[in-house]
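This is the structure I have questions about; it appears just below.
Omission of a single protein chain aside, the complex is shown with its protein chains in their original locations.
Let's look at chain A:
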Amino acid sequence: MTRAKVTAPGLKRRLGWAGLLAWATLGLPGISAADDVNSTGLAVTEDTVKVGILHSITGTMAISETGSVQAEKLAIEQINAQGGVLGRKIEYIQEDGASDWPTFAEKARKLLVNDKVATVFGCWTSASRKAVLPVFEQYNGMLYYPTFYEGLEQSPNVIYTGQEATQQILASIDWVVKEKGAKTFYLLGSDYIWPRTSNKIARKHIEKKGLKVVGEEYYPLGHTQFNSVINKIKLRKPDVIFASVVGGSNVAFYKQLKAAGIDLTKEKPLLLTISVTEDEILGIGGENVEGAYASMKYFQSLDNPNNAAFVKAFKERWGDDIVIGDVTQAAYLGPWLWKAAVEEAGSFDVDKIREVFPGIELKTAPEGYVRIHENHHLWSKARIGQAQKDGQYKVVYETEDLMEPDPFPEGYK
């Protein structure tokens, strides 16, 4: 016992300065009693464990990623208040990806190599995820990635806590066809990988049902002039405008739709979006997007006890006038899923955790209940909400069962 509780001066005498330096840089190997739960030299001591938060605090993506950071910090604080993970308090190291993909990769390397964090919560855009992926695979780190995304990916080093494309798209198209009698679709998106892939999946599904896509169009990120496409929509008279326009462009798009006399509260054409969360509505204005349908797995207005507690805690921590969007909730799941997996594995080692992943479940998720699939995505429900004037969504439909994640749908490999 006395040998294990060596104090620092005693250590110095025993190891000398060079030895002490090696001891410090190697993350206390051999000395700490944390050994049995950490055999790979992570930053785990007897009462703390370090994790990384890697999001954009500056640059254009800061707008979106702020909510994720808040959710992750809240989850960590709550876990700490309950006694931490395996009896250890979580400490986080926050790095700024600065909306710049090489920076994301560099900071990921810093977190994994220098800080030896046990896990990382972070990234938003597909580009930032693709940039950090090789780093996580090289150093065997584990990333909890919260954004709904285009799918077509599966990594042993990532847990995807948002929806992949088929969970978001297929269920919602089935719904508008069945419930709203939709027969013709106009696909519209911002011009980069996620909207293009999503629309490809949507088009395939629509055509498989024998229905018609009457137009498909992309505009550069940040575009603010949608008059031309709105004119085309008026001419082609689709039943559904299927929109994956992202970011600030949305404000221009919905304001111009309204100004051009397209009333979304009427059922034709109805608008189905996969990219507008409560966060975006803050900028767009509820009165401009009122009536539109969104397909997400989470809405702030979800009526269940888990969510009530989550919304209350979130507002207490970050302010009353804050809104919570789909990705914010998915980010909140990260630390909790990690905690559940660590405790199931009885270890912080990434390899041991990976073995227990399939089946790790969360009964306290604000979205209800989730479970990790073998392919590292979540089983979760698909939901459709209708935007209200106050900026919230009213849930009008949810799948009865959890949807199985299918990141590589037939025909897109």
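Quick notes on this one:
One rule holds for everything that comes next: a contact is a pair of C-beta atoms (placed from the backbone, for glycine too) under 8 Å apart; a residue touches a chain by one contact, two chains touch by 3 or more; residues count from 1.
Following the convention adopted for this analysis, contacts and distances are computed from a predicted model.
For the omitted chain of this complex, the UniProt record lists the protein as "Branched-chain amino acid ABC transporter,permease protein", which is one of "sulfate adenylyltransferase", "Alpha-ketoacid dehydrogenase subunit beta", "NADH-quinone oxidoreductase subunit K" or "Branched-chain amino acid ABC transporter,permease protein".
When the whole complex is considered, the residue among A:176, A:252, A:327 or A:362 that touches the unshown chain is A:252. Residue A:219 is the one among A:144, A:160 or A:219 that touches the chain not shown.
Touch with the chain omitted from the figure is made, among A:41, A:84, A:134 or A:283, by A:283.
Against the chain not shown here, chain A presents residues 57-60, 62-63, 66, 191, 217-220, 222-225, 227-229, 231-232, 234-235, 247-248, 250-252, 255-256, 258-261, 279, 282-285, 287.
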